[in-house]
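Mind having a look at this structure? Questions to follow.
The complex appears here minus one protein chain, its other protein chains still in place.
Moving on, here comes chain A:
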Amino acid sequence: MSGKGKQSSKKALIKVREGGKSGHLSSVNSDTSSESTEAAVSLPVLKTVDNGKHLPRYCSILQRSAEECVGMEDLDTLQLELETLLSSVVVRCRLLQDEITNLSSAEERRDKRSKSVKGLSTLDKKIREDKSKLKDFSSKAQSPLPAKLFKQKTSGGLASQVVPNPHELNRIDGSKSDLPKLLLPKNDTPNKFWASVDPYCTDIMPEDLKLLEELVASHSDQSELKKIPPLGRHYSLLWAHNDLLQEEDAANPNRDKKKNRSDVSLLVSKVDKKGNSIAGPLTQRLVSALLEENVYVANNNMDNKLFRDGDPPVLRDLSIQNSMNLELRMHKELVEQGILEADTPKKNQDDEILAEIKRCQQELSALSNHNVTQLKRLLQLAQEESKRQAVKRKISIVDNEVVEHYKKLILAKQRKVSMTKKEQEKAWSCLRERENLLEHLNILSSGSDTVINSRNNTA
């Protein structure tokens, strides 16, 4: 009992070798190591031709007449053979379905890619070409199973050729391992890599320089960032209103809230009506500081008169149309009274939000300055590089000429005809020009190096 399953599979394996159908009997041929890996990539097909070999009972039943039919003694073997068939057919079915999904997904990916290629700008024509090349490679690579199938098919085809002796067979078996290499899909990773690197290595075009210049210009203008909008209605009015409410509540906790509110809104609307413009921060503060008294006053005066006759002139100024005027006067008055110091107004004017805005502006302008310097540096480098590229292009033209001259020279030597003086002179001049250009290039690149170095030093 022990090892019986093993033995049978090994036997079958030998059978397979004899028949040279290694690809077709994975269901039996899956013992260990190399055999099993080979079986894993194959499409299990039990060929009808090999019925006698793999399915002897099944085969013999096929040859029986209807009277002979199937006997009880056939059942055990027949069951196993049918199960082998079932397993192989199900495995084949699943492999094929996998294969179909692979193909479909490869198609989908290709569709997606072609769409994205369309979306690319005209500047990237070169990349696009590369990508379309890539596309073919990758669609190939994305469907590894066909390769597997090819492998199996071809190896099966090779092995099924009539082989006279076992030694010959072994040789073919050995060579099989080499075969798949030829059939492997091309490795497209280098292509992908170069395509991705390509944009970084291409020549700098005049468009690129133009783009950089535009960027520098657009970033240099910082005036837009420095604008601080005036206080909006929300902050100037609503906050003042809220402040008033709070102060009032704190001062007169027992008061009826409804009345309270109406008083305050009355007050604010009055100020609004009178000033028709927003009171300055100093005024607002002062008003809120004096509010308790004011409200009290307002309450007592049935005619809603805001100020008593005995009030100091500063309070009377609350009715002055120009609130900025009031603000200034207030400031002056406060300084005179010794409540405010002369240099504090600036601080007073800076509220929280303004401070935050200024802080952000500072950060922003620092960042912007940095960007501009970087852009300028990039532009300079690009300009130098484009100069170098121009020289390089010239050099390559001259290179070609030199090569041509060399070819002519070789040809002449082969024919044993000496070159004409003119030609020789031309060749020499070409060489000299090339040397000059190379020197020029050297100077240029060393010059740019020093530029970079000096920049690094300053940074």
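We take it that a residue touches a chain if its C-beta (ideal position, glycine included) is under 8 Å from a C-beta of that chain, and two chains touch if they have at least 3 such contacts; residues count from 1.
Here is the rule we go by: contacts and distances are computed from a predicted model.
Student: One chain is missing here; what is its name in UniProt, given the choices "Dynactin subunit 6", "SAGA-associated factor 29 isoform X1", "Putative checkpoint protein Rad17/Rad24" or "ER membrane protein complex subunit 3"?
Tutor: Options "Dynactin subunit 6", "SAGA-associated factor 29 isoform X1", "Putative checkpoint protein Rad17/Rad24" or "ER membrane protein complex subunit 3" considered; the missing chain's recorded name is "SAGA-associated factor 29 isoform X1".
Student: Taking the full complex into account, what residues of chain A touch the chain not shown?
Tutor: So the residues of chain A touching the unseen chain are 1-6, 8-9, 26-28, 30-31, 36, 43, 45-48, 58, 61-62, 64, 66, 69-72, 75-76, 78-80, 82-87, 89-94, 96-97, 99-100, 103-104, 106-107, 110, 136, 139-140, 143, 146, 149-150, 153-154, 157, 183, 185-186.
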